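To start, the structure under review is shown below, and the notes come after it.
A protein chain is absent from this complex, but the other protein chains hold their places.
And then chain A:
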């Protein structure tokens, strides 16, 4: 491989240390904020971090366009993105694992079933059901309970079904965008990518609708016991990832439309964003099955 003698090792760079300052301020500021103090540090940190990442990606794009990136270096980015997505998979696995553990083991035990059912002594009268409409607290303390269950839950066959169709469709459209990019059909690429972004935004819109319904009409909140906890944490982190994915795709769209970036055989930025998009889609399918359908 001829490229191996020219692996591009960048010169010294200010980006990482500034990114560290941004991330450090964000983390420290977030802790400060959550603990009831001001949010300024968090805001400042987020702006610094976002700005540095903007500059950093810009730098990488410039280097690629200047021809500094060998095939081998591009492969490093491919490995990097692939394993980053795997790490995200494991993050969701923790929350899915929590859901399965609660439903399969912890709740039935609390309800008096099986090997460890003796814990029911502490919550007499509690019955394990899923979705959990009456928490152990509510079963014992009635109206005085601090953690009461929800009044109703989201029906999977309305908004969630629409969202499933939207997101599955968006995986198809982003694939078509890729196909047209490889055929060097810029116009079709832009339109298909635009369609994907629109589907992503529509998904987020319905997700917000769903949350409003849950909070305002169903009494389904983060504080409504373990059902609301797992429901909002899983769908919420997914929604955050859809938001990030939509931003990624939007950036790719802007790069294509306004800056004419990407070549038919050199467009890993777009490809990475599309991988990420497929990943959030797969997570959604898992959510639809395990949280919405099997959870109702």
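Note that contacts are C-beta pairs under 8 Å (C-beta built on N, C-alpha and C of every residue); 3 or more make two chains touch, one makes a residue touch a chain; residues count from 1.
Basically, contacts and distances are computed from a predicted model.
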Name of the absent chain as recorded in UniProt (options "Elongation factor P", "Rieske domain-containing protein", "Cytochrome c oxidase subunit 1" or "ABC transporter ATP-binding protein"): "Cytochrome c oxidase subunit 1"
Touch criterion as defined above, residue of A:48, A:102 or A:273 at the omitted chain: A:102
Which residue of A:50, A:222, A:259 or A:289 touches the chain not shown here: A:222
Missing-partner contacts on chain A, residue numbers: 1, 4-5, 7, 9-17, 19-21, 23-24, 27-28, 30-31, 34-35, 56, 72-73, 75-77, 79-80, 83-84, 86-88, 90-91, 93-95, 97-98, 101-102, 105-107, 109-110, 114-116, 119, 122-123, 132, 135-137, 145-147, 221-223, 225-229, 232-233
